[in-house]
Each structure stands twice: as C-alpha cells, then as structure tokens.
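Everything on this sheet refers to the single structure shown next.
Left out: one protein chain. Kept in place: all the others.
Per-chain numbering from 1; labels A and B assigned in written order.
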Amino acid sequence: MEVRPTKVGVISCSGESEAEGTIARNAVRLVMEKYRPGIVVSLCLPLYLAGDGGERDFAKKVPVIAVDGCEKACARTATEEYSGEVASRLDIRDLLRQWGVSDKLSRSHPGELESELTERVAQEIIKLIDILIEEERVEPTGR
Amino acid sequence: MTDNSKADNPTEIVVLPCSGLDKEAGSASREIALLLAERGVPVVCPVLYERSPKRYEKELGHGRLIVVDGCKTGCASKLAAERGLKISKKLTVTEAAKELGVKAGKDPHLTDELRSVLPALAEALLEVETPEVQEETGARSLFGAAVTYREFSVDKFIFRVPETGYFFNENDCWARVQGKRSRLGVSDYVQQSASDMVFFEPPAIGTELSIFDEAGSLESTKTALDIISPVSGKVVAVNGEVVDAPELINEDPYERGWAVELELTDFDEDKDLLMDSAAYFDYLKKKTEKEHEELYGG
Partner (left out) sequence: MTDEIVYVIPCSGIGKATASVGRDAMYEVIEDMRPETSDTLCLSLLTMGDEETVGKTRRNKVITIEGCPKDCARKNVESCGVEPDISHRVHDFLKEHRDLKPETVLDTGEGGRQLAGIMAQQIAEEVDELLEKP
C-alpha cells in the first residue's frame, strides 16, 4: 500500500526588494499558523539555497508548492534544481494583475491593502493545498 | 593515494579540500591538497565523498582529518560535519592568505602571488602538535575522539544522537564520560526546539553538583532553560567558547557545544538513572512522534 506524505512543503519567495516578496512571505506564515497548521511545513529559501538544514531532502519527499513574488520565480527554480518538480505554484505578480491591483504597494510597511492582498493570497495557497489533498497526493492526519 | 603512504606519511593524516571552481581560493584549496598528496597524504575528493561516502571509509577511519576550505562558506567543513567526522586541523585559504598579506581574487586562475604562499600553508598543516601542547590540551584530547551519529527525521527536522559514549537524562541533557571526568551539554533535540542560543550562564568553577542539579542556564530567542546535570561531580571547567558564542550549541551540540566539565563523584551510581545512547535514541523518537501527534493529530 502506498504511503502518502502527510505534509505539504511550501517554499516562498521572500525577496525584500519588492512588495510581492513581503506578501508571499506573510501569506505563507498565515497559512502555516492559522489556516492549515500541521499540514504545511515552510521551507526557508535562503537555507535551501545555502544547502543547509534538511530542506532539500524534505522537499524531495513531499509535494511542494512554490509561491513566487515575480516572474523570476526563484522559489520554483530553486526547488526544481535541488529537489524536483513542484506540485503547484503561484506567481503573486500575476495574481495581482488578474485582480486588477494597480496601486503601488509597500514592501516594508504593509497597510490595509497589503494585508487584504496577503489574506487573498493565503486563500489561493489553501486552494492549492486542498487540491493536493483531493488528488490524494497528501494525506494529512488528524483532519 | 599511494601504497607507501604510511612510510611517507608518518602523521597519518588525510585531507579533504573544498571543490570551489569559481574563484581563486577554491583553486588554492585544491593546490594545497595536491602539495600534500605529493607527500603521500591521501586526498578525499569532496564530490565523490558526497556521492559515495563508503569509498573513503578506510582512509577516514584511520587518518586524522585536515580540512581545507577555500573561503568562509566552509563547504568542506560542512561536509565533514554532516558526515560526523572529527576535524583535526582546518585551513581557510582566504583567511590564511590575508594574514600573509595576500588577497585571493575572483578569477579562478592562481596568481603567482597566492601560489607562492601555498607550500608554506601546506607545510603548516603537516606539523604535529608537540607533546607539551598535547599535555596542555590533555582535557581536550580526553574528549577528542571522533563521534559518530544516528539520526531520524520528523518533517524537515533531522535529530542526531551519538552512537556511543554518551548518557542522557529525561531532560535531554547529556554526559560524556571519560574516566573520572565528564562533559555535559544539551541534546540536538533541545537546540532545535529552543532555537538559537544567545546566552549561557555557567556555574562557578568548584561548584559541587548532585545529579539533577542545575549545571548552568541557557537562554535562546524562544525560551530560557537550565542544563540539568545527568551526573554528580565538581565543576572543573566551563566552555569559554560557548560563553562567548552560545550559538555553538546549535552548531555542534554534542562536541564543540559542551557546556561544563565535571570531576565525577560516583558515576556507577548515577548511571543507573540514565539512558545510554541507544536507549535515548528510542526514547527521543517516541517523544517527538508523540509531540507531533499531540500537536497535529498524527
């Protein structure tokens, strides 16, 4: 009988030079702490790139969602280079475009708009996690 | 590796260089390893060792390990640490060259300037400690034997436990006993759970401790905790390196991150209340699985 992983790895851009990086990072923390505790394991991108910790090996064993701030897609690229294909991905800049967000966003002092967008991105991440559960690529325990 | 390595290599060392190809310091690391190879020192290829560790089992089992890193990234040192190897001597090319007034550049080709100092750096690595130095560091050599580890993982976290030579209490503190002396510290589980250590307040030298007494206190970015002594004895040494840099406990909780050294009172009696390495491994595995279940339902 196939043993399915019980966790989803989420690797996020946290690029400080763009607001999308801040939104990506905060959205992942929200999902991990509030919405899907126990299912999501966040992978620290700088640790991942430095090759330290167990991030790379862990990412080989579980489905990984890459949350990228922009089209440069550092999180997805890093995962594919060191651990394998990602199970799904989000491009925050793309999402903001789809939502018609044209305001200049703050990277350093998230306000009401940034918080609202962070919450919406968190919901998008949750949708991807729930798809993985429906497709039986992950079998979370205790739900 | 040459067959007459023992004859030409009386210090029985083995060298692990880094494999940096993108800058001069990496090339210098390789060059130093080649200079040592000319003296009969076996060279461990880091790439091959990473892929196939068994290949160098014999050399690493018998030799004292010298690590040559090109730069402070320390890839070779990290590889050695990941494999649980005891590093006898370490050289970081950029630092050593800086002390000689030479700067390693970004171009990977060796300049004459850097090349000229490499033989001296290689020679220094071959020097064996004099008996006087060994006497001074007697306590260090008592606890200097290589430690090998078993590990298990929970999610992305890997927990390590030494295979032998350590005794643990249920507070996840360890005692490493050598004759009448013991070093104490906290386990890998503690350093991972507590996160980054920022303060260590040791007990005073001369303090008499009973088993389960506090043998110093630690503070991390997350919490404060005490080192609960697994053994009874008198404090004869405190790890000054850990006082200055408590993060050593996170980096190397079982070796360089030792906290306190005791002269034992009655280890035979204390031992009955402790777990050996194998028992602690099983205990810790069950404990982390139970914690995980309680937190996440499985």
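We take it that a residue touches a chain if its C-beta (ideal position, glycine included) is under 8 Å from a C-beta of that chain, and two chains touch if they have at least 3 such contacts.
Quantities reported herein were computed from a predicted structural model and do not represent experimental measurements.
Visitor: Using the definition of touch stated at the top, determine which of A:61, A:89 or A:107 touches the missing chain.
Guide: A:107
Visitor: Which residue, B:48, B:198 or B:273, contacts the hidden chain when the whole complex is considered?
Guide: In the full complex, the listed residue that touches the missing chain is B:198.
Visitor: In the complete complex, which positions of chain B touch the hidden chain?
Guide: Residues touching the hidden chain, for chain B, are 22-23, 71-73, 94, 106, 195-196, 198-199, 219, 221, 247, 250-251.
Visitor: In terms of residues, what is the contact footprint of the unshown chain on chain A?
Guide: 12-18, 21, 25-26, 28-30, 33, 42, 44-47, 49-50, 52-53, 72, 74-75, 77-78, 107-109
In this text, only the chains that are shown with their structure count from here on.
Visitor: Provide the C-alpha centroid distance between chain A and chain B, rounded to the nearest whole angstrom.
Guide: It comes to 34 Å between the two C-alpha centres.
Visitor: Please give the residue numbers of chain B that touch chain A in the complex, ascending.
Guide: The contact residues of chain B facing chain A are 78, 153, 155-158, 293, 295-298.
Visitor: Please give the residue numbers of chain A that touch chain B in the complex, ascending.
Guide: Residues of chain A touching chain B: 6-7, 9, 37-39, 41, 43, 51-55, 57-58, 140-143.
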